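What follows is a structure written as structure tokens; I'll ask about it next.
As you look at this complex, bear in mind that one protein chain is not there, while each of the others sits in place.
The block that comes next holds subunit A.
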């Protein structure tokens, strides 16, 4: 794994070995990961990163209550599995990091409670982490691209971000629903399976698509909008399917349209802030077609698109530990009482104290 990133500040003294446990559960996945910092090399190694996904039957989405129960069932066995896989004793752990938000209330709370209990039990500090920042930091470490424009695309988020000043600023975002949400809901319209994820099945289905159906394409500045498109394709699906389009054609048309919108706003952000590299994170970032389109765009600008290993693109515990260990090493300490969780938590609320501030 990569050494300390160029745009990070040096780890302040005592700069010693540190093990951080991270717990994630803001949506339908619950994960526990362990990261070890090695002072001699400056490396952050993932020792273990097990995860469980709550999969619902075709045509349905995951609801907060059932998702929370799923996480409650799995979080303790996952912690045990994580320690076992890593071959680590609980006494070696230096801090417990957990997702403070954004996410679904019940699932977030379930994992936050688990994190509190562990921190008390092991008598170590608790580190609240922003889920979106965690995706970014995991991506930076995994790809060793220190200062990219980030496209964060998942079931609940669609944001174009770049570090500016002391924070990750949101340059563009969806003005209504998230891209993953749009894909998931269309998968339900077609009755595609939710296993392993609706987006994956749309991608598979789209590979056989040939006939392109023109769909609404909405870009405003660096923002995108998907709700009109989703309504249009959902309402017109029966007519299109009767009129010579296959389900594959519709998946293909949907993907081509929404991914073109995402790549376009990412390119606008890159031109705007003069950066050449892109990092693709979040569950939708696993999509090969989106990766290929983004890579083609970045290459045209003399840069590269670094896709994350798909094991880290999807929500997981190690990414929470990664962002948490950065904050912790750079002196961020949360009072016990402030270690709550919240459904709304904007990326730009977090001061990224581990990064060298820039001039805006």
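In this text, contacts are C-beta pairs under 8 Å (C-beta built on N, C-alpha and C of every residue); 3 or more make two chains touch, one makes a residue touch a chain; residues count from 1.
Everything that follows uses one rule, which is that contacts and distances are computed from a predicted model.
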Undisplayed chain, where the name is taken from the UniProt record, one of "Exosome complex component RRP41", "non-specific serine/threonine protein kinase", "Cytoplasmic tRNA 2-thiolation protein 2" or "Ras-related protein RHN1": "non-specific serine/threonine protein kinase"
Full-complex contact with the absent chain, from A:69, A:193, A:236 or A:343: A:343
Residue in contact with the excluded chain [from A:36, A:131 or A:185]: A:131
Residues from subunit A at the interface with the omitted partner, ascending: 26-27, 99, 102-104, 131-132, 135, 154-157, 164-165, 169, 171, 173-175, 178, 212, 214, 217, 219-223, 256-257, 260, 263-264, 267-268, 270-273, 282, 292-294, 296-297, 299-300, 302, 315, 343-347, 359-360
